[in-house]
Each structure stands twice: as structure tokens, then as C-alpha cells.
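Every protein chain except one is present and positioned as in the full complex.
A, B and C are the chain letters, set down in written order, and residue numbers restart from 1 in every chain.
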């Protein structure tokens, strides 16, 4: 039996942990999942601490939540923060089968545990008599030294493996600016610099394409990455509308007849924006 | 302990590795080096085989020059080798044929694929290394005196054979030659693997039975001694099952009707040299093993099944010959002729008379030599015209008389003309069968008429008649090709006239086998002294 | 409270993780689910350690963490390199093993 404090702590942490786990499972965006998992891990760390595994609890916070989960976040960022799973299941019956299996498995495990009738808990006070860290260290460097060494080798291998996997061999020598310019002239494609993105009085961001004299957008003015992601804020429609309004009000103020008023180019689909993933679904 | 036998087996094995490791390249010089090395290795093996035959004493123990190295001690498996008369004869056959096959296939492995590709770079090395590997494994199979060792090599030789069949076809195939070839290779492999699987079960079963009675060994001499002395008694049902397990594998390999259909495909699609390796060397392991293992290990079951096997082999004789008559493809014809001949060999073994079994052993050797001659000349013919169809030839004897002449000799040997080697063996088989099973012997004799039909019809259609347009200008045999055919023809003649070197070697082993199955030759009804009392 | 509740919690988390592996398609999330399963088993190990009154369970949990770290490093590297070539982190897009 444990103290009431621990019981309270447990029930709070358990709710957080399960909530985090479910959140991780159900959140569409990977970033949210990662954050939910971090929450679960932190609550688990506290559980370790509560159970007398001080060292593990700290390691859980420092290594797991601090390092590993950050690695996850890095990769999520690398792959694309906004990328999210589609909700539509492509494999027929996979979701139902998975849920069924999960429920069945859970029931089995819990039933098994209940059946086991575990009531006697020795507690770690004896084992932790010299301190938890000292106790672990004794074991690691005596009884489990071989496994420890092998684990070291494993870690090094994993590190090298990760480097090998992500390393990209440079096939050609890197071209200098000069060479790039020469190549551009030689190919006669876009010899002058690219147009700058639209910087107006009200907008000055790289995700807004510049407008051509007739009010349509110059696609080249936005960087390719944003274009591919479909993260372009096309302001041309709005601009044209405002210009038309301006002309209108100017004409009103000047009292020009409607026939003499200058025509602004009609709003039109100027840019085929790439639909974002959400839109596609 | 002499190391002669292991040396005989090791030289081609090492040679195979060396040949495979020779520097690759597409240049003619590189290729020539490879071929020369491989040929030299095979000739060296021939020399060693000759040494084995020379040091073999016909009157001595059943297994001579024995060697034994412990292999898997917990199962009583030794890498044990030993030469008996039958094995020595077949070792000689193998050692003689392999250099000739290499010489015949001298250009078969020249690159067909685009120059410079990996395939073309390693092709020559691969071809010759595979041949040497097959040779090494076949030699071990003939010399192994341990059931397990035999089994391993019996199965292992499938691998190089598979690549030889599937990777190197003759250049006479149609547009879907590659597909046909891989079909043939896979068929070969599956058939033989199936047989091998059944045999593996039987090998294990044999060990279990033997171990139960305190004979935990795979050593053949030990097992046969225990069986014939009654120390090891396998109960009849188990014995029959084990016999069938062994026999099935050998019957697939031999091949016996109705398990033969892989042979025409394999022989038809591969190069002539490979076809010779299949029919003259590899298949002989099957019939050899029937004689050594089936009879020695399961004497009672052998006797029980002998009539059924004789009937199957009789069907094979007649059936193979009839189907050969109906063939349109030269190589397939030779294959079916071989099936007919294998019928004779199996018949001789299971007639269980000294004539039958000596005849069967001689038959293995003689069939190897004569079919090699026939098939290789057919291969030379096919390589000249680029077609395997009989209908594409005609009047070849006019333009290439030596080729036609040797082809005729091959055909005559196949139809067992007296004076040529196959006659001796075929007649012995027939006589041996007749003395015990007269009706089967008489029906089998029809085979000699059918053999004349297919052999001479093939000769008539390809070699005689007006010269076909496609054949005009066909060159006669070149020096290399003559060097291949001449020894074979000479051996065919020599062994036809004076087979005694072989019979002296084989007879004691056959007598020993017969004593293992407790059979003696049927006595003549009214015996007379041989030679009318003439002094020897 | 009976400490066995920790075990129930571990079982529940493990099950959620396993279901996640089956349901989610994003390879990164899938990995997180695996981590969750490992954590669940760690919790169980720590609880067992307490139950038996010795530290071996914690040692095992410690090793699990180390191996998990190694696994994550390699796994994420694989995901990154797959993403580079296929521009997708969905495990359903890597199905070349289908004939």
C-alpha cells in the first residue's frame, strides 16, 4: 500500500499520461502529437521518481523528454511542420481491426494483471539504502558491465549509422557564383536577377508575389520553396479591387462621367495557386 | 591412408574456385587463359583418376584407397571416401568426359551479351568453373562411402547444373530461347529437389532406425555389413518406405519413366556440352546410387520392388524409343534415346543377375561415351546451322563427310551395333534380364529395333539426300572438334572389342552387391562346361 | 492504493501505443507510438523493480532507454532520407515490397 499522497499523485499523473497518449494518437499534426507525448513522458518521469527510481526519473526527463523528443521535433520541422495525416484510412478495415486488436489486447493484459493478484510489494528502501544512483552504478559496472559495454558500441554504431544514412555524397563539385552566372548567360535563361517579391506600403513579406504592370502576379518573385508548399499570399485580386475603388472614388471626386473613367483590368485568376494539403482533402 | 581419392576430388574443386577467380575481361587472351587453366585442371583430374584406376586391385577388398575424416561427430558422419570397381569405372568416365566437354564447348561461353557488361565479363570464367564444380561433386558422389556425404553432394551438384542449364544455352533457340531455358533449368531443379527432399527424409529415417539398434553411423560399409550380418534388422514396412525414398530420388535423377520429362527440356535447351554432362555424368549418379545404396541397404525391399521397377524400366525402354522416333528436334531426340537407355540400365540393375548388373555398369560407362560422341557431334552440327530442327538439315554428308561419319558412328553406337561398346553392355543386360525374367527380356529386345529406327531416321533426314540450301558451304569438323570426337570414337571401338579392363574391375563389386541382396544367378537348365571344355 | 495500478497504467499506455502504430500513417508519429510502448514497458519494469525490491528492473529499463535512443537516431535518419527521396513521410507510400 502506498501513501495517500502518492495515490493522489498517481491519479493526477495517470490522467495526464493517458490523456497525452490519446492526444498523441488522435492529433492530426505531428507537432501536436510530439507535444502530447512529451507531456506523457514527463508524467511518467514523475511516476518513476515516486516509485523510488530517482535516477531513471531524471534520465527520463533529461534524455527522453529533453533529447529524444527534441530530436523528434527537429525531424518534424525538417519534414514539414504543417504536414498532417489525412483522416481517411486507405487500408480497408485497418482502423477497425486495429481498434479491436487494441481493445482486445488491453483487456487481455489488464485481465491478466488482475488475475495475477499482485499484492506484495517489497519496496526499494533496502535496495536504495546507499542511494539509488549508487545502487544502479554498482550493478551496471559489475553484473551488467558486459551489456553496458555492448550498449556503448551500439550507440556508436547508431550514431555512425545515422550519419551514413543522412549524409549525401556530393556528386559534382560545388559551383561557384561565377560559374553559376556564366552558366546562366550561356543557357540564356533569366539572365538578369529574379524579380523581387512584392514590397508595398502595406505588404513587405517574401511570400507575396510582385505584381506586373497589368496587375497580374510575377510568379518568379516568390522563392521556390514557398511556391511548392503553396504558401503564397496572392494579393493581386485585392489590389486590383482597391485600385478600382480608388479610381472610382477619384472619378467621383472629380465628377467624371462614367464613360470617361479609366478601366482597371478586371479581376481574374492570375495565379494557379497550389492547393494546400488541407484543401485537397 | 592414401590421399589419392581426396586429391582426385579436390583438384577440380580447387580448380573451380581458381577458374572463377581468374581476372575477368572480355579480351580473347583473358578468355583463353581461363579456358587453358580449366582444361589443365580437368586433365590433371583425369591423370589422378587414371592413377586411382591403376592402383585399384580388381581382386582386392570391395572399397580400396579408403580415407575417412571425421565431420559431424555427434551423428557419426565421416567424410569417408572409397573406390570400388563400379565407382572407379564411373570416376574414369567422368574424368575422361569433362575435358572433352570443355573442349567441345570452347566457344559456348564466349560473350553473347553486350561487350563490357558484367554478364559478358565473367561469363567464360563462370562456365568453366561451373563445369569443374560439377565434376568435383560428381566425383565425390561416386567415391563417397558415407550415406550423408553422398546425399550432400548428390544434392549440391544441382546448383552448378542449374546455372549451367539456365545460363548457357546453345545459340539455336527461337525467339523465346531465354524463357525456354529458364523453364528447363527450373524444371530440372524442382524435379531433382523434390527427389532429394524425399531422399533426405529417408536418410534421416535410416539413421534413426540404425541408431535405435546401436548402429549410429552413416558409413555405408558399416551399415551394409550390419544388415547382411543381421546385426541391423530393418522391419519390412520401414525398409520398403526407406527404399522408396532413396529410389525415388535416384529414379528422378536417372531418370526413369514416368519421371523423365525434365530431361528432354534440360538437354534440349542447354549447350551440347552441358547436355552431355547431364546425361552422361550427372544422371549416372542416379543409376550408380541405385546399385550401391538401394540394393546394399535394403536388400529385401529391393527384391520386393524389383518386378515393378523392371516393368517401369521396360516401359521406359519402349516408350523412350517411340517418342524419340516422333521427335522433330535433334537434341530432344537424343534425350529420349537416353531415356530408353536408362531403362536398360535400371533393368539390368534390378534383374539382380551378375550379367545384368555388370551390364548395367558397363552400360553407364558406354552410354556415357557413345552418347557424348553422338550429342557433341550433333552440337557441332547445330552450331553450324543454328537450328535444332531435323527438318532444317539434309545432305550434310556431301559437304561435311567427316562430321556425317562421326555422327553415324555415334548413331550406330546408340543402336548398339556389335563391335561398338554399347553392344556389350546392352546384350549383357538383356541376357541378365532374360535368365530371370524371360518375358521382360524378350520385350526389351524390341528396343533394339526401335533404336535402329530413331538413330537411322535421324541420320537419314539430316545427313543424306540432296544437299539443302541452308547446308551448303557448311564447314567440316575442325581440328578442335576432331580432337573431341576422336577419343570418344576410339574408346567406343576399344571397349566394344576389349571390354575386359572394365569387366575385371566391375565384376567383383557386382558379385559383392549380389551377395548383399542374397541373390545368385539362375543356373542354366542343362549346363555345359563353357567353351566345350576348352582349356583356358 | 495498490502499486499494481502502475501496471494497469503501463498496460493502457502500451495498448494505446500499439493501436497508434496500426492507425497512424505518418512515420514520425508511428515512431512516437513505438516510444510510447517502450515507455510503458519501462514503467512496468520500474514497478516490478519496486515489487521485488531490487534494482535489476531499473537496470533493464535503463538499457531499454539507451537502446530506444539508438533506435530513434537510426529510425529518424531513415525517415529523413526517405523523405528526401520520396517527399513523403507516410509509411503507406513505401510499399515497394508489394509485388
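Going forward, contacts are C-beta pairs under 8 Å (C-beta built on N, C-alpha and C of every residue); 3 or more make two chains touch, one makes a residue touch a chain.
Keep this in mind: contacts and distances are computed from a predicted model.
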Per UniProt record, missing subunit out of "phosphoenolpyruvate--glycerone phosphotransferase", "NADH:ubiquinone oxidoreductase subunit L", "Sarcosine oxidase subunit delta" or "ABC transporter permease" is "NADH:ubiquinone oxidoreductase subunit L"
Chains in view that the hidden chain touches are A, B, C
Contacting the left-out chain: of B:40, B:216 or B:442, that is B:442
Touching the hidden chain, out of B:359, B:379 or B:410, is B:359
Cross-chain touch to the chain not pictured, restricted to B:189, B:424 or B:488, is B:424
Across B:65, B:463 or B:509, the one contacting the chain not displayed is B:463
Residue positions on chain C contacting the omitted chain are 18, 21-22, 25, 91-92, 94-99
Even though one chain is not shown, chain B touches it at residues 187, 190, 258, 261, 319, 322-323, 325-327, 353-355, 358-359, 395, 397-398, 405, 412, 415, 417-419, 423-424, 427-428, 430-431, 434-435, 438, 441-442, 445-446, 448-449, 452-453, 456-457, 459-460, 463-467, 497-500, 503, 507, 510-511, 521-534
Logged for chain A, residues touching the omitted partner chain are 91, 94, 97-98, 101, 104-105, 108-109, 111-112, 115
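To be clear about the criterion, only the chains that are shown with their structure count from here on.
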For the pair chain B and chain C, the C-alpha centroid-to-centroid distance in angstrom is 60
By the touch definition above, chain A meets two or more other chains at residues none
Within the complex, chain C is touched by chain A residues 1-2, 4, 6-7, 10, 14, 17-18, 21-22, 24-25, 30, 33-34, 37, 40-41, 44, 47-48, 51-53, 55-56, 59-60, 63-64, 67-68, 71-72, 75-76, 78-80, 83-86, 89-91, 94-95, 97-99, 101-103, 105-106, 109-110, 113, 118-124, 126-128, 132, 135-136, 139-140, 144, 147, 151, 154-155, 157-159, 161-163, 165-166, 168
Residue set of chain C touching chain A in the complex reads 1-9, 11-20, 22-26, 28-29, 31-33, 35-36, 39, 42-43, 46-47, 49-56, 58-59, 61-63, 65-74, 76-81, 83-84, 89-90, 92
